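Let me begin by handing over the structure; questions about it come next.
Missing here is one protein chain; the remaining ones are kept as they sit in the complex.
By written order: A, B and C. Residues from 1 in each chain.
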């Protein structure tokens, strides 16, 4: 976990997804609540898969189920900020993929948070793990560089 | 309520705020949950006030409290969509302001939803209604045209 | 709207659903954010329908779509509070039902908020309005008293 003990920099990531914060993301302490960071993870990963054409929410018969997530928080974000979500794949297995995700606040070069997000691919009807389908694997492979 | 019985068009609004939908905005029926529409209202109104320099979340001694909201839903939105939030002021009183807000999905000209959002300005320390401060009123006035 | 211009009392309602507030329900002003009130509406209505056996989220071929909601806010709630959601039907049409919903904070007799929530029943596959199915109508009828 050494790489997560200090903030990542933007140059580490090649794919970014930008998300505006919302009024309700701020909690009573005046900063984006820690829970919301995971909404950014979820959104960035699935947005990438949809954009690349390998996830159709309504119809895909094989989908990714989240089996593990984690996040280390370095500095706060707030509303209104734009969060730039850096995404890369750090492990690509037979049926699972582990993403590393970093959140950058506005123009900051240092991440406000870095986390991981693990999907296991399953057959939607049965929830049984399956080999990651070829087209999905290609997209994930392109995130490993 | 006649103006809310059919979808508004973009030309009705001069100020827009754009918000990306998130994975979790979709509910189990596969569309953005009705509750989230109000998060878009909240976000667009406050974003405008902050951007125009008349709301400082941490320090403003006079703030707007929400006393009434409503929404009529015409068509669904989903993830990933960009929601363009049209904003105008339809009533500006001594201490309260009524916004009309319309949500446009991606490039749609017809609103997916139209609603209202009423702020009463109060002294933050006591929650007592106050006359809307001059600088705020100027910003609100500019949204009435 | 006269009945919504002042807080309702508990005796007005016969059916209640209790919901705990969550940390993140509080917004930066230290009270439950207005958006969350609608999450309570959604939750109470659907919980009642599921509990009474007339909504099966995964399988019902006829479902209620939300076409209009509104809320008037009288006083604040916070975390940690228990919200008691009073529910009654104020109009039952051929394909639509209008609920009145009141939110009571902990032991308060006066509502913190009162709102309305309108479902139109549609065929899930086509989104076309249908006559409210008999078993659903029975449940709704029992909420009109």
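Simple rule for what comes next: contacts are C-beta pairs under 8 Å (C-beta built on N, C-alpha and C of every residue); 3 or more make two chains touch, one makes a residue touch a chain.
Since this is a predicted model, take the numbers as computed values, not measurements.
Partner chains of the missing chain, restricted to those shown and counted over the full complex, are A, B, C. Counting the whole complex, the residues of chain C in touch with the unshown chain are 18-20, 22-24, 26, 30, 39-40, 42-43, 46-47, 50-51, 57-58, 78-80. Interface residues of chain A facing the missing partner chain: 28-29, 33-36, 38-39, 42, 57, 63, 65-73.
Seen from chain B, the chain kept out of the figure touches residues 23-24, 26-28, 30, 33, 35-36, 79.
Everything that follows uses one rule, which is that only the chains that are shown with their structure count from here on.
We define each chain's centre as the mean of its Cα atoms; on that basis chain A and chain B are separated by 29 Å.
Residue numbers of chain C whose C-beta contacts span two or more other chains: 28, 33, 35-36.
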